[in-house]
Structures are given as C-alpha cells and as structure tokens.
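Left out: one protein chain. Kept in place: all the others.
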Amino acid sequence: MGIPYFPGCTLHVKAKGLDDSTRATLAALGLELTELPEWTCCGTAFPLAQDNYMGMVASARILAKAAKEGDGRLVTVCSFCYNVLKRVNFALKNNDEARTKLNAYLEENYNGELRVLHPLELLRDDLGFDSLKTRVDRKLKGMKVACYYGCMLSRPAKEMEFGEPENPALMEEFVKAVGAEPVDFPYKTKCCGSYQVLNNYDLVAGRVKDILKAARVRDSEVIITSCPLCQFNLDWLQDRFADEDKSFSKIPVLYFTQLLGIALEISVAKLGLDNHYVDPKPLLQAG
Amino acid sequence: MTSEEMTRKVKELSGQNPYLCMQCGLCSASCTGIGVMDLLPRQVMRFLQLGKEEILKNRSIWMCTTCLICTARCPRGIDIARVMEALRTINLRKGNDILAPEDVPAELLAEIPQMALTSGFRKLSA
Partner (left out) sequence: MAAENKMVSIYIMGKQYEVPYGVTIMKAMEYAGYRFIRGCGCRGGFCGACGTVYRKPDSFRLKVGLACATMVEDGMHLTQIPFYPANRASYKLEELSPSLGTLLQHYPEVTRCLGCNQCTRICPQELSVMDYIAAAQRGDIEKTAHQSFDCIMCGLCASRCPAEIVQYNVGILARRLYGRHIAPRAAHLAERVGEIKAGKFNDELSRLMQMSKEELQRRYEARDIEQ
C-alpha cells in the first residue's frame, strides 16, 4: 500500500500528463502512490461565504474516507484540489461549526487529522532535495526555469503553509535539486485569470500576456506549474498571441513533474508531453 | 434590499468589517481583475462603507478570480476576497447569476479542463 493519492477529475483525461508523470516520477524515487478507491470531484473552489458548508461537503467526504485508508497522509498534486482539500481540512480541524455540521451531514466522525500533502512537500520531506540531487541526470543543467505557483498553492498562508504567500521558494528549491536554474520571477504567484476563462477572455488574455512576458524577460526556457488550469490558460492562448503578433515567441508550459521526469530520464511516453499546445519536445534536445 | 440589510448581510457572509478599510488602494493596485473591472476593490469597499446598494448590481464583483492577492496584502487585515464573495452570494442566492452552462461555447468545452467549469460554476452560477 502506497501513500493515499487523490488525482482529481481533470487528471483523468485532460491533465493526464500530470497524473502519469506524478505517479511515474514518485514511483521511480521510491514514493509509491495508491489512488483512493472511490472518489468524487473535490469541488475545486473553497467557498468563501461563512455559512456555505454545502460547498465543503465533497472535500470533507474525500478527506473522511481517505483518513480510513492509509497512514494519515493524503497526497494530491493539482493546485485546486490541494487548495480546497487543505482548506476544508483546516476548517474541519479548527472551525467547530464546520466540523459539527459536516460530520452530521456525512455521518462521519472526522476531525481534520489527515495531513494533505503536495508532491513537492513529499520530495522535500520524505526524499530530501539533497538525495534528489544525486538521483538526477545532468540533462537539465543550465536550463532556465520560471516557477509559476499561481494563486492556489500559497494563499491563504496560514492555512496553506506553503511558504510566503507571495514569495514561496519550494519550487525553486526543487528546480535546483533537479539541476536546472530557477529564474527570478516576480509573477510567480500572480493569478492567470483562472476560471474567468469562461466569462471574460480579456481578463485572462491580459494576465497571461503579463506572466509570459515576465518569464521571457528573464530568458526562461520553460514555465512549470502544478495546476492544470494555469497550464491550460498559459499554454493554449500562445497560438493566438503568435497569430496576432509575429514577434511573439512561444514558451512551453510544463508540469513540474514532467520536468522531474525528464531529469530522471523517464521515457517521454510516460510523461504525457504530447498533449501540450506549445510543443515542449525541443527542450529535450537542448540538454 | 435596503442599504442596512446589505451591510448586515455582507458582514455576516464575509465575516469582515468594511469599515476597517482606510482606502489605501493597495488591493486595487494588486487586483487580477484590474483591466476589466469598472469598480476596483477599494471602490467596492467604499460603496459598502457608504451603504450604496447599487454595488450589488455592479459587474466588477463577477470579475474577481478569488486569487487572494488583495487579502494577502491588505494592511488592515481585511479578507477582501470574502467581501467580494459575499456580494456574489447575495445575488446567487436569489438566482441572479452570470454564467449558465449553455452559454459556454462548444469549442471551449472541448478543450477546457473540467476544473475551470467546476470552479467557474461554483463562483458565478446559482
């Protein structure tokens, strides 16, 4: 039995590359994941109205069931899943009303005991970045990487415990450990426009342009993320930008686990590199 | 909804006190929606302080991405994202929403990660 793992809806098809590369890289490093037996959507967005407990039910059920599975940990990699599961877990632990209502509705007795973990935390704490350094090939040496956390991983700081709300450092440490070079990237926790892609194209296009530009100013060769929605927003619009502006140069957007997979020399087929809009394959030749 | 009712409801739903705002504008300067909002977060706070209920009908509250940058930066410790959500929630609970599943273009549905729909519907549809 590996560590209980919640993949999340999007990772089944759309972001299969994130799922595949997460499982393959962690397994290669001796961190086996076991998918939860039956799971639903986590709900993605943490409800911000104080009395909206219905919006927490899905996550609360997933957590209560996962607590019966493994060793008190739950790993999830999608930034939305990670954010909402961690916040609902926090509410179950620290908010009496949330705990009472959710347990009564679900007929469970779960009090937020689980530790919700991101694979970056596993790599840091269970494997250790020093040990990771010894496992990777020199393939990524000198590659300039922009670490894009987006808005979900580090805020709110008190609940997410993922470093400084606007200046986390975990992903940069990871990039160094796999032998690449993190660039200074002030846009790392800006928001890509998120679900407004459904509602306001201009908002998302504007934010994405800013983020891509900031990455390029630092000569980044690749942007990495752990969020399928960031990945999508940053990736699919680039074709359109390139049509509008001939001087626009594209930049591939990878999941951090895909970068790890490349460093570990895991076969490209297992990393889902074919499903990106901006082809990341040229990166592989670079090293 | 009268202006008193709105103020009470926003406080109740958000758990925040709009009167703490000192109008510094840091939230506006940081906001993800800056290019598309008519009223930026600081102005939303001001409307609330003045009890102007037309803020409930302003489209800016629907442009928020709940990115929490404003919340992280507010020197008065106000969780502005919760205030924005309270204003949406008052609308949503009356069935006033802005995103209907049938309005999402088919081409986008074929490409988009589901989580965009899940989160979008949770924030923008009743």
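Each chain carries a letter (A and B) given by its place in the written order, and its residues are counted from 1.
Simple rule for what comes next: a residue touches a chain if its C-beta (ideal position, glycine included) is under 8 Å from a C-beta of that chain, and two chains touch if they have at least 3 such contacts.
Please read these numbers as outputs of a predicted model, since none were measured by experiment.
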So one chain is hidden, and I want to know which residue out of B:71, B:89 or B:114 touches that hidden chain in the complete assembly. B:114
Sole contact to the chain not displayed, among A:14, A:99 or A:276: A:14
Just name the one of B:6, B:61 or B:104 that touches the chain not displayed here. B:104
Positions on subunit A contacted by the hidden chain, ascending: 9-14, 38-41, 43, 54-55, 57-58, 61
Residue ranges of subunit B at the interface with the undisplayed chain: 101-102, 104, 106, 109-112, 114, 117-118, 121-122, 125
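To be clear about the criterion, only the chains that are shown with their structure count from here on.
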Mind listing the subunit B positions that touch subunit A in their complex? 12-15, 32-33, 35-36, 62-63, 65-69, 71-73, 79, 81-82, 85-86, 89, 98-99, 104, 108, 111-120, 122-124
In their shared complex, at which residues does subunit A touch subunit B? 8-10, 14-15, 41, 43-45, 47-52, 55, 78, 80, 151, 155-157, 165-166, 189-191, 193-200, 202-203, 206-207, 228-229, 231-232, 236
